[in-house]
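Only one structure is covered here, and it is reproduced in the block below.
Just one protein chain is left out here, and the rest sit where they should.
Chain lettering (A and B) follows the sequence in which the chains are written, and residue indices restart at 1 in each chain.
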Amino acid sequence: MQTIGLPGTAAPHARKPGLWGWLLLAPMVLWLLLFVVVPTGILAVYSFCQRDDLGRVVFSFTWDNYVRVFDPIYLNILGRSVAYAGLTTIICVAVGYPVGWYIARRPAGLRNLLLLLVMIPFWTSFLIRTYAWIAILKNEGLLNGLLLSAGAITAPLELLYTPVAVVIGLVYAYLPFMILPVYGSAEKVDNALVEAAHDLGAGPVRAFSEVIIPLTLPGIAAGVLLVFVPAIGMFAITDLMGGARVPMIGNVIQNQFFKARNWPFGAALGVVFTLMFVFTYLAVQWHGRRSQR
Amino acid sequence: MKKSCCLILAGVLALAGCKSKEDAKVLNLFAWSEYIPQTVLDGFTAETGIKVNYETFSSGEEMLAKLLAGGVGYDIIQPPDYIAEVLIKEGELLPLDTAKLSGLDNILPEFRGMPHDPQDAYTVPYMTGSVGIVVNTERVTTPVKGFKDLFKPEHSGRIVVVDDGRELVVAALYTLGLGINDITPENIAAARPLLASWFPMIKLFDSDSPKTALLNGDVDLGYVWGGEAAILWDEDKKFQYILPEEGAHIFVDVVAIPAKAPHPDAAHAFISYLLRPEVSKLISDEFPYTNPNGAARKLLTEDQLANPGSYPKTELALDTFRHIGESGALIDELVTDLKNTSGQ
Partner (left out) sequence: MIAPAQPMIDIRSVTKRFGDFTAVNDVSLAIGPAEFITLLGPSGCGKTTLLRMLSGFEHPDQGDIRIDGADVTHLAPYRRNVNQVFQSYALFPHLSVWDNIAFGLRMQKVPAEEQRRRIEEVIDLVALRGFEKRKPTQLSGGQRQRVALARAIVPRPSVLLLDEPLSALDAKLRHQMQLELKRLQKHLGMTFVFVTHDQEEALTMSDRIAVFNQGRLEQLGTAADIYHRPRTAFVADFIGEANLVDAELLQRNGNVGRVRLKGGLEIIVPLDQWPEGHAKAVVSIRPEKVHVSKQPIKAENVFSARVEEEVFQGALDRLTLVTDAGTRLHAIVANESALLEAIHEGDQVWCGLHMDDLVIVAAD
């Protein structure tokens, strides 16, 4: 059975690694243990603790943090974060899929150049790129200046510090994470398959929906995970481009650790958030498997 | 399981921490980002031969967290007053050895014996500042004297405020005539409707650089740190700064030595260095907050002293923040809730 998921998870004939295999795996296992398993464990423990007057974690068991997580305020914020992340993901698929597919169908030289262009922004600090967007979107910024001088608008558009700016920022930040996996799976699609679809009477639309989409589904699924999950937890963009007006769950968690000094509550939010990631992943996996049948 | 986790963690921390323990000519400084000029650090090193390791934080709470985590041995920390207060109470600070300090007399009387350290036994004021209202007088022609003028419907969508729940709640408490350090459920409940009416008018919450949006012209009014207002005024005199008539407070950022500081002598030497008028002037030149050092103020230009952001003229008796402990959660919850509601 072919499974669909993140690239590398499709191992139809997985077998137990031998001694050499374990040796090769050891650095990764150690890394995962130290920087994934242990911190997650600490987070889980903290989430059942309390804080003292100074904000230090006190190891005395309580459910209070989880009770507070399910307060309507936080559920509402979580819901909003999911909605923003969902919208971001949809736009990223709509914009990133054609780009990824297009790049994958170019000749090798051009393809590498285009990939480079997609990745060049990563060479600059994320914050600097976000500030660049502020310069573009602000009232007296590039975009408004351009539109005003072109006569398209008479008064500057209110873009910065609005939800629109947040979505622009999120899409900008996560678009490469959609393009790259889509490219990865599109590149593997043999052009003969597309030709075969045309040959058998499928026009562009049918060929796309019947052959291209199913064959690039692993890339789409990976892209959705890579965009959706981190977008839920994003806080820098909502602060900088959204003017910190609309809190996202990432802002709330960050706030608990850095400002409110309520680590146990922050930890509880983090645990719930992590569980959400796991469920999203399982849902995508399950859906992928089902659509394989 | 937990034991082995601790062992692993301890190992990692040991690896990170075992740089140069025997080197006594070192000062581990833990201070606000963009608060201590590099020229000051270089001057100190040139004179004493003590190398300064400068680590920064961006909120007092972040500093507290790292200090209490106890990883790196800091020699100098730079807490705000209300955090210094609790550190003293918890025995986390080293009493200052006045014999090793010089220049304490330079501190103006009004910055001595403050509530956070009544005996001046643990802390020395570094810089102080107020939180007030800045107005772009080219865009806003009606007079703005306090919070009730700032949060008017006509200013809706043109206001930046510091993204700091406590400052916002305090503004409401002043407006209601309540004590700013009395964070009780009743007071919070009283502040809620007022803040709920203010929040939708706010275009932007920004603690790090509220001046940017004002300079960019995205907003015209602000409730910001005095130092930010001072930079704005320096840039363009159209940015006027006032302390709200309902009431204002000052914050005092102090320097102090943690109880477990590995190099207390170097720390004392550094504090003495900071107290020198000519050094303190350098700090004022770069970061135009209110300088508590009287001797240094004498070295400042008239223009610097006339800056309302740095030295606001006021008849008000200014309050200071006190440690509020777990009541902070009330503020956090209120602000999160209001942002959530106004963001619908």
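Note that a contact is a pair of C-beta atoms (placed from the backbone, for glycine too) under 8 Å apart; a residue touches a chain by one contact, two chains touch by 3 or more.
Small disclaimer: the values here were computed from a predicted structure and weren't measured.
Engineer: With touch defined as in the header, list the contact partners of the absent chain among those displayed.
Structural biologist: Touch partners of the hidden chain, whole complex considered, are A.
Engineer: Out of A:Met178, A:Val211 or A:Ala231, which touches the unshown chain?
Structural biologist: The missing chain is touched by A:Val211.
Engineer: Which positions on chain A touch the chain that was left off?
Structural biologist: 2, 190, 192-193, 195-203, 206-207, 210-211, 214-215, 292
By our rule, only the chains that are shown with their structure count from here on.
Engineer: For the complex, give me every residue of chain A touching chain B.
Structural biologist: 34, 38, 41-42, 45, 51, 53-56, 73-74, 76-77, 80, 134, 138-141, 158, 160-161, 239, 243-247, 252, 255-262
Engineer: Looking at the complex, which residues from chain B come into contact with chain A?
Structural biologist: Its residues touching chain A are 1-2, 5, 8-9, 12, 58-59, 61-62, 64-65, 68, 86, 90, 157, 160, 163-165, 202-206, 212-213, 216-218, 325-326, 328-329, 332-333, 336-337, 339-340, 342-343.
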